[in-house]
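Here the complex is missing one protein chain, while the rest keep their positions.
Chain IDs A, B and C follow the sequence of writing; residue 1 opens each chain.
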Amino acid sequence: MMRFILRRTLQMIPTMLAVILIIFVIFSVVPGSFITSLMSEGRNATNAQVLSHLNEQFGLDQPLPVRLWNYLSGLAHFDLGISYRTREPVWNVIEPRLWPSIKLALCAMGFAAFVGIPLGFLAALKPGSVFDSGTMVVAVSGLSLPEFWFGLLLMYVFALNLGWLPSFGYQPGSIRHIILPAIALGVGPMALLARTTRAGVLDVMNADFVRTARAKGLAEPRLVRSHVARNVLVLILTTMGLQIGALMGQAIVIEKLFSWPGIGSLLVDSVAVRDIPVVQGAVLVIVLWFLVINMLVDIAYALIDPRIKVS
Amino acid sequence: MSLRFNFALGLALVVLVVLGAVLAGLIAPYDPIMDADLMNSEMPPSWEHWMGTDGQGRDVLSRVLYGARVSLTVGLISQLINSVIGTALGVSAGYFGGWWDDLVNGLTNVMLAIPSLVFALAIMAVLGPGLPSLLLALGLTNWSWTCRIARSSTLSLKNQGFVQAAKTAGFGNFNIMRTQILPNILGPVLVIATLGIGGAVLSEAALSFLGVGIRPPQPSWGNMLSDARELIRTAPWAAIFPGLAIFATVLGFNLLGDGLRDMLDPHMRTRTA
Amino acid sequence: MLTRLSLMAMLALGTATAALAQDATPKDGGTLVFAAPYGNSITSLDMTATPHTQDEIVGKALNRSLYKWNPDSGKPELDLAESVEKSADGKTYTYKLRDATFHNGDKLDADDVIWSYNRIADPKKALPAAEQVLQIAGVAEFQAGTADHIAGIKKIDDKTVEITVTNLADPGWNLMSNYAPIYSKDYPEDQLASKPNGLGPFKLANYVPGSKVELVKFDGYYETGKPHLAKLDIMLMGEAAARDVAFRNGEIDANVLGPVQYEAYTQDPTLKDQILEVAEVYTRNIGFNPKIEAFKDKRVRQAINHAINKDVIVQKLLKNKAYPAVSWLPVSSPAFDKDAKAYAYDPEKAKALLKEAGYESGLKFSVTATDNESWGLPIVEAIIPMLAKVGVEVTTDPVDGSVLSDKILSDNFDGYIWSNSSGPDPLKYLNCFHSATSQSACNYVKFANPEFDKLIEAAGNETDPTKQNDLLKQANNLLLEEAPVWFFNYNKAVMAYQPWVHGLKPNAMELAIQDYEDIWIDENAPATRK
């Protein structure tokens, strides 16, 4: 197991390097710079001397390959560089955003699993029925809503009209604050999970070993519990893993709408002011999260499915 | 027989949207850009304006119809690009194997790891808003699933009799890929592309919300919705109708894709759901 | 993103509404939840490292500067100094510092002032705030590297500091800036961005980057009896629609309004009495680049001004949260000519002018614009059909804020729509159109008119205020005639507040920046604020 984790961790390195390179290249040709963003408000002219000093200080006057090399050699020492914007180490900028982001991703996934999986199960019990068809339309509808639209709708209904929940903001330790953004973010994965669960249950219910279990005389609840559920779990684990892994990056719109201090909104803000080191750092964190979650999913696979060996 | 209704519903929605887009020039009562009457902005639905007017005094119905063109273009073209890239890379990787396969595999993993919205946002930042950049941003960032499926299908097809036979018969590699392998993977690719169209339409809306979508004043559902988000209380129709259009279109393509998948290969369900 | 709002309030246009009653006695205690509307984050808690209004909203609570802006009088006044003496030549100022305490307990002395200004000007630190101290003698040398400190600041004794400036202008205009606060010289510099140590009425309790800044009353604040509030929460909320919900839901106490909400709130009987309005010193305009052949012709520029119905745009798109512009200087400017007539909406005349200039059969240009609702894409969208009617085809070039300034400063545009400072000092802002002013400074349209140059130069040398004002009026009217830009509007800043909030002021410089120490909440506030 340790060897597996080590090997997978090493495998992440080329992926991360490729991500770094891609982001680096994209943002080396992007129009506008951190320097011009200082004047974007059309309000405070910034002294030309200051601008040239800034350029020097951030090494922006150096040629591209040198900048890439400097970045990579810093990274080798776990140094993500200095944020142009806040002038702090990039990690100090990213770190406070990490937990809110993870919390939102997990809660959204929790909602998705809590609603999506039972929905898929129920639909699969009577395949082809009106209930099945209806459940699937509802589930697919969840995939068909523009996020910010749905988020705004939730705000209006649950915060303003009903007054049940706060409409925005982040409160460490508060469950009430996370409900609306988590639902808005989780509705897509919810639909995917419902779909996968339904398909998985149908597939498993048709499997030969379930017929065997029936032939053994197992009552339906026991059958589902000890022979169907685990096998379905294997099937939906992939979907769940991919979704949790991707949620951190998908949360951009929701985070902006609900003023949620996650990595996604940091990323958008940093792109807007061309704070490239933070953009790099944030993308790396998002990618790393994806890769780590996928590794965890693979480990979970190995724990559930004896056919898969981690080494 | 299962879910036949859902497929029919999906097909109907898609046909409706396609008709709207194709016939926009004929049936739209107003010009979506030039017929702007600021004095009559934010008017509720009436006989003159079935879906009311927006903040600029333009006819919402006409803009929704013309917006269908943009949204469908975005959806179809970007998925076409994705499918071509994904299929070409996937098939060649599966067929040739070796270092090329490793490279494509690595690239696919990278593309999967970077969330497509983040990637699209970066590309839009470079190219600036507008239809061509949007097509590229969404077309270059979503091919990894197609590539994976194409690759694994090619791997399993490669060693089957008919491909081996074609090889012994002296067919060129390209010919074999084109005539023996490609037809066999078009089904799954089509399903992924269909489901992807809905995703692209939603991405357009999300990018518009983030301020990097279609270049105004060209109507797209995304920027209509984004522009109208503050009018929700005062002129809800300006936001509801483009929202419904997005919803119906994405729902339509998703149901259509689900149905296609069930028809083509029921076992794909668990692989691509 | 909302509009930057700022202004001088010398004229009565932007006055507090009646709800800001003066009679009630302030009550102490309670929490104010304030929304910072210009984004979902702030740049830094060190105000010298940022040029953004969003940060200033926090900085105003944390720090104090040598001067402060008085929103009532519309003038800078002393803040950290009790008194000042001006030398005979009008260039040397001697400040007697007041007794003030930093959040960490340090006492303010002359060395703190000297250290702070030297730090701001230090070229190695490259702080955007350097702009604010340029007037001080010796800063230029320090910046150029020929001196190792600012020669123009001297310590007389612990409580007395002497500052020499390079011109006759009142240094208060610059040194009141919230970006140029006084810090303690003994406080570790690397802590400033995360654990600020200021002289302001509130100290930092908790900062959640990307979400909020929680501040608590600083007991050692120099003004006795202030601040009234026990706690001040500043929420970072860039999305106007979300802010609207939060305000209506009572989750935030004050909300800067966009045009749509302005209209909605003024029509809502429960909200309309809690609105604060102020006129602004910003001119929104579309600048024409003379690089485009057609824009070299005055008639084309005038034609465009005639072809657009700006009144209806202001009324319908901006919901009257702005005043249609006449010329460059805003109505609140002393050099504004009340008899000047704005370009009338007259498509026929526009057509005739275009025909005269030889552009009757088509002229095409693009407008570089951000997505700002009051001076961005929606405005360009509205003028497209109007200009199409006179045969001018306009396309949009949507950009980020950082790209907008980049494109303008590098002369890479046909036209741009922007919002630019046009006050309070008319000479300073008209000077932007002097041919000697570079494009990267503020002559974005490379305006060059000998007659205008003469007027501005004459005004600069005129010591009689009335005569100077007269020259400036003439210059402003000449700009109107020459139409180097499409004059669009002067904005109005609007803030809504909950009925239990008192002490907000119609700050014309920037409505979102309030003197928090004066704000208090009454007993009707909900339990969450007590």
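We take it that a contact is a pair of C-beta atoms (placed from the backbone, for glycine too) under 8 Å apart; a residue touches a chain by one contact, two chains touch by 3 or more.
The rule is simple: contacts and distances are computed from a predicted model.
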Chain excluded from display, named as in UniProt, from "ATP-binding cassette domain-containing protein", "Heme exporter protein B", "NADH dehydrogenase subunit M" or "Sarcosine oxidase subunit delta": "ATP-binding cassette domain-containing protein"
Which displayed chains the hidden chain touches across the whole complex: A
Listed residues A:V138, A:L218, A:L242 or A:V292, member touching the removed chain: A:L218
Touch criterion as defined above, residue of A:H53, A:H227 or A:R274 at the omitted chain: A:H227
Residues in chain A touching the chain absent from view: 206-209, 211-219, 222, 226-227, 230-231, 234, 304-307
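Everything below uses one rule, namely that only the chains that are shown with their structure count from here on.
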Chain whose mean Cα position lies farthest from chain C: B
Comparison of A-B and A-C (more C-beta pairs in contact): A-C
Whole-Å gap separating chain A and chain C, where each centre is the average of the chain's CA atoms: 38
Junction residues of chain C, two or more chains touched: 241, 370, 399-400, 403
Two or more partner chains touched - positions in chain B: 125, 128, 229, 232
Interfacial residue positions of chain C with respect to chain A in the complex: 4, 6, 39-41, 43-44, 46, 49, 51-53, 123-128, 130-131, 134, 143-144, 179, 193-194, 208-212, 235-239, 241-242, 245-246, 248-249, 251, 370, 399-407, 409, 418-421, 440-442
In the complex with chain C, residue positions of chain A that touch it: 31-34, 36-51, 53-54, 56-57, 85-88, 92-93, 96-97, 100, 152, 155-156, 159-160, 163, 166-170, 172, 255-262, 265-266, 269, 272-274
Residue numbers on chain B that touch chain C, as the complex places them: 33-36, 38-39, 41, 55-57, 125, 128-130, 211-212, 215-217, 227, 229-234
